[in-house]
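Scroll down for the structure; my scribbles are underneath it.
All protein chains but one are shown in place.
Labels A, B and C are assigned to the chains in the order they are written; within every chain, residues are numbered from 1.
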Amino acid sequence: MSKRFKSILTPIIAVLLGIIVGTIIMLVSGYNPVAAFTALWNGAFGEVYYIGEVVRQFTPYILAGLAVAFAFRVGLFNIGVEGQFLVGWLAAVWVGVAFDLPRVIHLPLAILAAIVAGALWAFIPGLLKARFRVHEVIVTIMMNYVALHVSNYLIRNVITNHGDNSGPIHKSATLRSPWLESITDYSRLHWGILLAIISCFIMWFLLERTTRGFELRSVGFNQHAAQYAGMNVNKNIILSMVISGAFAGLAGAMEGLGTFEYAAVKGGFSGVGFDGIAVALLGGNTALGVFFSAILFGVLKVGALNMPLEAGVPNELVDIIIALIVFFVASSYFIRVFLDRISKKEVK
Amino acid sequence: MSLMDILIILVPSTLLWAAPLVFTALGGIFSERSGVVNIGLEGLMVIGAFSAIVFNLFTFDTFGSATPWIALLIAMAAGALFSMLHAVAAITFRADHTVSGVAINLLATGLTLFLVKLIFDKGETGIISKGFSKIDIPVLKDIPVIGKIFFQNTYWTSFLAILVAIIVWYIVAKTPFGLRLRSVGEHPMAADTMGINVTKMRYYGVILSGALGGLGGGVYAQSITSNFSHSTISGQGFMALAAMIFGKWHPLGSLGAAIFFGFAQSISIIGSSLPFLKEIPNVYLLIAPYVLTILALTGFIGRADAPKASGTHYIKGNR
Amino acid sequence: MEYVIEMLNIRKEFNGFVANDNITLQLKKGEIHALLGENGAGKSTLMNVLFGLYQPEQGEIRVKGKPVNIANPNIANDLGIGMVHQHFMLVDTFTVTENIILGREITSAGKIDIKKAEQQVREISERYGLAVDPQAKISDITVGMQQRVEILKTLYRGAEILIFDEPTAVLTPQEIKELIQIMKTLIKEGKSIILITHKLKEIMEVSDRCTVIRKGKGIGTVTVSETNPNELASLMVGREVVFKTDKKEATPKQEVLEIKDLVVKDPRGVTVVNGLNLSVRAGEIVGIAGVDGNGQSEFIEAITGLRKAESGSVKLNGKELINHTPRQITESGVAHIPQDRHKHGLVLNFPIGENMVLQTYNKRPFSKNGILNFSEIYKKAKTLISEFDVRTPSEYTLARALSGGNQQKAIIGREIDRNPDLLIAAQPTRGLDVGAIEFIHKRLIEQRDHGKGVLLVSFELDEIMNVSDRIAVIYEGRIVAIVNPKETTEQELGLLMAGSNRKEAGEQSHV
Partner (left out) sequence: ACGKSDNTTKEPAKSGEKKTDFSVAMVTDVGGVDDKSFNQSAWEGLQKFGKDNGLTKGKGGYDYLQSKSDADYSTNLNTLARQDFDLVYGIGFLMQAAVEEIAKQQKDSKFAIIDAEVKQPNVASVLFKEQEAAFLAGVAAALQTKSNHIGFIGGMEIPVIERFESGFLAGVKAAKPEVKVDVQYSGAFDKAELGQNIASKMYSSGADVIFHAAGGTGNGLFKEATDRKAKDPSKEIWAIGVDRDQNDMGPDVVLTSALKRVDVAVQDLSKKAMDGNFPGGEVALYGLSEDGVGVAPINAKADKKADIEASIKDWVEKIKSGAVKVPGTRDELKNFSAK
């Protein structure tokens, strides 16, 4: 077995193991696993509508995953993606409702607003980390709550007059298109998926191919060596948080300009930012990995919605399976040891 | 409101809010001091809250007023058991600690809600008939001024939290177990050469974090929500993580940090009744606890260093 | 013949790589037995086997004639075997006492009885002449004291057989002297010692017998009184070795580096460089001699921009550089071989090739318009690797996987290649074998001959004496004397480093 083959096989085995354990749980608790997985499959791929919804679902997952992954690569743990995502969402919608411009200006402007908002929100923990060595984990957790309350306040008091919903954005700012709707039978699929794919490429290119990426990676692995080599450690810490936040803000634009086309007051977090952590880690914090793990998440999440209706299985089961997959991928050491054993036997 | 009135309200509610965070943060300390990063605290609280409530609901008839306390033991056991998953993954299977912790969080939420649906055939449990309720501490409550502020209308669990924090401090700082635990988190190879079983110590650390995280969840559910649903534990585990870091991985520091969080939360609620704060928009009060925390960190706390080997794997024979 | 330890035909593999191949080592009671070999020969591995950290694939270990199975360090401890590791096994945040008692705590009622433990530590330290402060934190004490703590750890556990793995690599001459004294005391107290060192002089001075291994194979055991350093060296390397590095007379020219009244504080805010004055000229090597902890590290960090200086002036070719950024300083023509290669010198998780452009990644041809050109980077890496004899499977291998000596050669290659006016080398040969040391010394002298200024900081007096053209003695953050290596002796230097003034030192050393 080649090393490359093994590294592809490992996550696949992890996914299978997750599904197997999920099946066992269903059997033990008296549900019909075949029906459940059929329902899951139908709920994700059964109709072109659902395929559209799956893509729609994983679009923000890709970006949130990139946000977490990017910070990780520079040695920072951005738990604040959720908050940056919320402010990005709000900023995009704000621009979307407040102006009436030609589409070529309006849409990019709204997207830009989301990116800037997310970046600014992440700038604060970055700055505090660089300047005062304040642990970014605490600050980003706190910033999530601040984002939630502040954006609710802005929706109620600034964007609307005591309303709970911004109202729909102008059509000139939407990411959706009639054509995408028509080919997917009215799903909410939108052009954001292209932005997400481009972002994957940007992340890869930036980190692996540019001098800036070289610096960021150096800082991520060894701050002392980076300083010795003449890199500005603090600047790179702030920059990495800002870029991470920009991805998160863009993820917010996916919701604000694509999925929802509005922003409403929220009783709690959307969960996208936190799912982004799992997506990033599952994807090994690389652009390509994030892309694939986001797809997996999207399929499972959308497919799960169909399980209670079609198979009578609580959709929490899918959460369990997702958790198990993350768990097995994390523990893939034992899968690799297992594969090594097999390949050794093969040789003999 | 007079200052006295404010304190009478502020102190018990601060402690009530802080207690679950204290337990959980102390759990985090055990784990991280042994070198295993534990962001699964949230999930461990979920497990604790779930098992305490379910146990309480089913056995109240048997155990009567002792139920909540026994339920806490059950919550601890459940948390400890659940944390074994993290231990196995992060220690034996060399999983990235953060990834494994995230899996713990996802799994706990999914599994408990799944079980709630399975057991109760609906999305949340009923209300427990006996949780932790307000008490006046005998004798102490009669101390002038202090008694009224600290020992009246308060909760046993608040004092339990403070007591446990002191015990944990004692264990970590003063006993052979604590010394070994810390050595494993700082320099596992050195510990190994001194004949300390690194793997075993780390398992202990993680399992204790599970027990205390479960305790935190059990206390929260039984003293505040009285039932279990998807929203029972929503972010408290992360706040506990923050308290642990804020407290610089020190038991008493984390106690202080958790109390600070509770204080910030309570003051923002009291704030709306204070004459000079009455006019400011609600949003400022809502974000006050979080902003205060950030300011406090920036202002006087500054950098904190995690145990040196936390997040790393100890593989014998590697350097 | 009574052997306390016999390691017979030991074989140890790491994933197919044979680190120890059929090695035999027999230790007599009451002897100091040296173990000699190049970097990577397998010395530490053999000792780790003895200490129970590794399990051998083959071979037998006997303690006092009885075959034993040392499955873990606890068993080794019980058998009376103690080890002072090459890389110290100390918990930085613990006190001396805590480190010593770890795993064998003295308790009363479940609590560590720290008072009693400190008392015991004091007693042992007095008995063997190992001065330590039981209450000091490890991170606050000198390397020499840390090593005494390591020794105390073994004695506290009642070790009869002590293994010292390269104990002198990190010590100052004074500390080495003290250590040798300590070893002699230990022998007198009935202990037996295995000593690993690269320094032949030390072997000649203290040990009774010496076992030599080369590339994992046992070469043989010689009685020290019947051999000489040259024989040992050729046994070890398998060829003749030249010791004294040949060099021409220096022809110093203009001043490259001029430091005036430099003041620097350490992280705790203590002033450790206190009005230091020094100049280095083009075409000369200035060696800084001094006992560790006299401000050397902070001094180097300050002039390379890694640490803020409080006041003073640092001029390179007449241009003021004080408190400039590391990049500005590098780009004005300073190269720096850092003291801690793992902390500062390398990004261990990068391929060695990318480490070769750690400072120059943003310059042409490695980067164009902000985009890296990997083929140029690896082309450069390849040249440097062959030019500086860095032994690595390929330029894509992670720096982490290289041995210390090869990591060091890579750093030196990178720094010299930048063609600096001033080369600062801090502890460039620490922990390296004679072959590697020889190579590095040659390179430093070559730089000098090309008209560069070289500033060498080392705790190794031999190195300072051999390589430098001028020696500046640093004491308590100041240069207290400048001497000519040809006109001084080790004794005189040693005394100067200990703080006596020039005149006294001169007189005393001639008595």
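Going forward, contacts are C-beta pairs under 8 Å (C-beta built on N, C-alpha and C of every residue); 3 or more make two chains touch, one makes a residue touch a chain.
This structure is a prediction, so every number in the text was calculated from the model and none was measured.
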item	value
For the chain not depicted, the shown chains it touches	A, B
Candidates B:71, B:102, B:259 or B:286 - the one touching the absent chain	B:286
Among B:56, B:183, B:226 or B:310, the residue in touch with the chain that has been omitted	B:226
Per the touch definition above, residue among B:92, B:175 or B:234 touching the missing chain	B:234
Selected residue (touches chain absent from view) among B:17, B:30, B:50 or B:246	B:17
Contact set of subunit A toward the excluded chain (per top definition)	29-32, 35-36, 43, 47, 49-50, 53, 56-57, 149, 152, 156, 162-165, 168, 186, 188, 255, 259-262, 264-268, 270-272, 301-302, 304-306, 308-313, 315
Where the unshown chain meets subunit B, residue by residue	1, 5, 8-9, 12-13, 16-17, 118, 121-124, 126-127, 131, 133-136, 153, 220, 223-227, 229-232, 234, 265-266, 269-270, 272-273, 282-283, 286
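To be clear about the criterion, only the chains that are shown with their structure count from here on.
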item	value
By count of C-beta pairs in contact, the leading pair of chains	A-B
Subunit A and subunit C: spacing of chain centres that average the CA atoms, whole Å	47
Whole-Å gap between the CA centroids of subunit B and subunit C	45
Distance between chain centroids, defined by C-alpha means - subunit A, subunit B (Å)	28
Subunit A: positions in contact with at least two other chains	none
Junction residues of subunit B - those touching two or more other chains	none
Partner subunit A, residues of subunit B touching it in the complex	85, 88-89, 92-96, 98-100, 102-107, 109-111, 113-114, 117-118, 231, 234-235, 238-239, 241-242, 245-246, 281-283, 286-287, 289-291, 293-294, 297-298, 301-304
Residues on subunit C engaged by subunit A in the complex (per definition of touch)	304, 306, 325-331, 336, 338, 343-350, 354, 358-359, 361-362, 367, 370-372
Subunit C residues within the subunit B interface of the complex	14, 48, 51, 53-54, 72-74, 77, 83, 85, 87-94, 98-99, 101-105, 107, 110-112, 153
